[in-house]
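Here it is: the structure, laid out below.
As you look at this complex, bear in mind that one protein chain is not there, while each of the others sits in place.
Think of it as A, B and C in the order they're written, each chain with its own count starting at 1.
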């Protein structure tokens, strides 16, 4: 991570499960309010005091009793009882904003890896043609599909529909969707991401663009005033720079190379998300900003953001926030 | 002895790439490596193949051959010291002879450092066995780009630099003779395949 | 060789019906969707689950349910005597099949049509009972990955040496030449998912050994359940779920 020549290397003991211990210590797991019910696979879920129930996700009925099939938190909505898992793959829902990587081309569609349960397809008919022309896609378009998106490229898209068998169809029929270049990609467990009204965030004051994909892939990039225009141009065929992504090296890529300041902000933002992920904390703009600001205020160096010291500070901050929320 | 086959179509199961692929295979004849048992021979062959692949990959313009594969198979007839260097030279010549577009010829050669600190270009087997340290270098002389470097033994800074320069010089000489050889081959009438 | 002393103690000082010390760690690898380390005495097994995801080989796609893929491998340093085990030797292949069969029954595959779950089991230390430890680690990893399971299946071995039924054999006892019974049990459903035995054993003793192994499975399942619950609770708290309610 550091530039060549920096010799200071830290060597320390490996403590397995240090992060978890940290959470436990600071957030007082055992003192947590126990009005929620945790279940483990095979546990019986009590249905007492309820006349009849509806079996939801993560449950099965054995000998007339409701039994959990996943580990998680029991949720009850009227008669429906289901178990919410805390760690599982992304389950697509219509309208979700997602970030994915083009895996390969299959006939008239791109197969996109969303880190989801099943593959997602982006049909050729679901992308804008150059110049926004409205017409049927012909065989020539099919041959030129690689000029839109190539294998290995990152794209942002929206879930158009989820088929009955679970497979996903995407579309990029909006200027905000499309190819992603010159930024960093982060992987977050999808359960840590909350579905929100807005998944595209431009933080103009900092010069950062943030896309929080519902599928757990998060894109952080320096804000380019011309991005929307560039996205259109890229879709307009003849996309030049391919392959190299998600790295500072991408700073060398065409139009105006972001300043060092901007890159630092991007890295700090990315590290803030990494910290949250490591601590199993929800990832949404407010939490990212809080972590980011804590790092700026504490004058924590970029490389030190993953250090135990800062992790502890973040957890401490969270604990404080919660206790004040409780008092209110 | 090196043969080059290709370009041919890539196997579908390997998936799509927009650049070509280079498969290298090296075999030692049983008398070239008589003292080795099967497993040692296998290790030697695979490491030689890896080195060969590395040396050539940068020189062949693979992006001009999308979806295709080249097979380079080499047989070491007699191990007489500096096998890796000779392999690289031979394979590079074979690729050029097969009409594969390349950035440059890739000569390769070795340098040995004796216990007394002397540097020997292209060491003989006895010299190589008695060496204190050695290196193998493959380079594209026209571009001055090193494609393969493998150093063994302990080197002081200045020695390493001197050794590299010596090897670079050796590669320059090799390239000249390789070029002549290719030109001579062009001049000769070809047998129809 | 005497495996059970006159005082009724085994070579490692355990009682015949006693399990070794169990330790479970969850989510140990960052790349995997779910991972777990299951330790039982000196046996230590790591399992990683990737998926469910789209099938990698289309020819293996199953419309009706998920495909479970298993690979079992032993680290070169895991055994007492160092033996270079290439990947894919016969024992590993056999064990991969055994684990796969067990897990395929444990996972509710119908809920995940057209998808694939990769389960990789890596033995870090082997001291008898790797088969069962591998199943336990894999089940923990599956549960940690949020894959729906019929029950918290647990595996346990039992044997019969010196006229005594012994629970959870270690390596020395395992190579003692006596019968060795490996069982995987779904405790709530009370159904057996795997029964494997080598060597001969009288039918009436079999009952006793079987009962012992099932008892062991129940205990192990309990330990695994506690570990999973604690882990779930930690995650929930970190996520602020409890605080929000």
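Convention: a residue touches a chain if its C-beta (ideal position, glycine included) is under 8 Å from a C-beta of that chain, and two chains touch if they have at least 3 such contacts.
Here is the rule we use: contacts and distances are computed from a predicted model.
Missing from the rendering is one chain, named in UniProt as "Ribosomal RNA-processing protein 42" (options: "Ribosomal RNA-processing protein 42", "EKC/KEOPS complex subunit Cgi121p", "ER membrane protein complex subunit 3" or "Mediator of RNA polymerase II transcription subunit 27"). Although it is left out of the displayed model, the omitted chain contacts the following shown chains in the full complex: A, B, C.
Only one residue from B:26, B:88 or B:148 touches the chain missing from this view: B:148. The residue from C:11, C:61 or C:75 that touches the chain not shown here is C:75. Taking the complete complex into account, C:125 is the one of C:25, C:109 or C:125 that touches the chain left out.
Contact residues of chain C toward the unshown chain are 29-32, 35, 42, 46-48, 50, 56, 69, 71, 73, 75-82, 84, 87-88, 118, 120, 122, 124-127. Where chain A meets the missing chain, the touching residues are 1-16, 185, 244-250, 252, 303, 306-307. Residues 31-36, 40, 43-44, 46-47, 50, 54, 57-59, 78-81, 83, 125-126, 128-132, 134-135, 139-140, 143-157, 160-161, 164, 168 of chain B touch the missing chain (whole complex, contact as defined above).
By our rule, only the chains that are shown with their structure count from here on.
Chain centre most remote from that of chain A: B (centre = mean of CA atoms). When every pair of chains is scored by its C-beta contact pairs, the maximum goes to A-C. Centre-to-centre, using mean CA coordinates, chain B is 49 Å away from chain C. Between the CA-based centres of chain A and chain C the separation comes to 32 Å, rounded to the whole angstrom.
Centre to centre, using the average C-alpha position, chain A and chain B are separated by 46 Å. Those residues of chain C whose C-beta lies close enough to touch chain A in the complex are 25, 27-28, 33-34, 51-54, 63, 108, 112-115, 143-152, 186-189, 221, 225, 228-229, 231-243, 245. Residues 16-17, 20, 23-24, 27, 29, 32-36, 38-44, 58, 60, 62, 67, 69-73, 85-89, 115-119, 165-167, 191-192, 279-282, 318, 322, 325-326 of chain A are the ones that touch chain C when the two sit in their complex.
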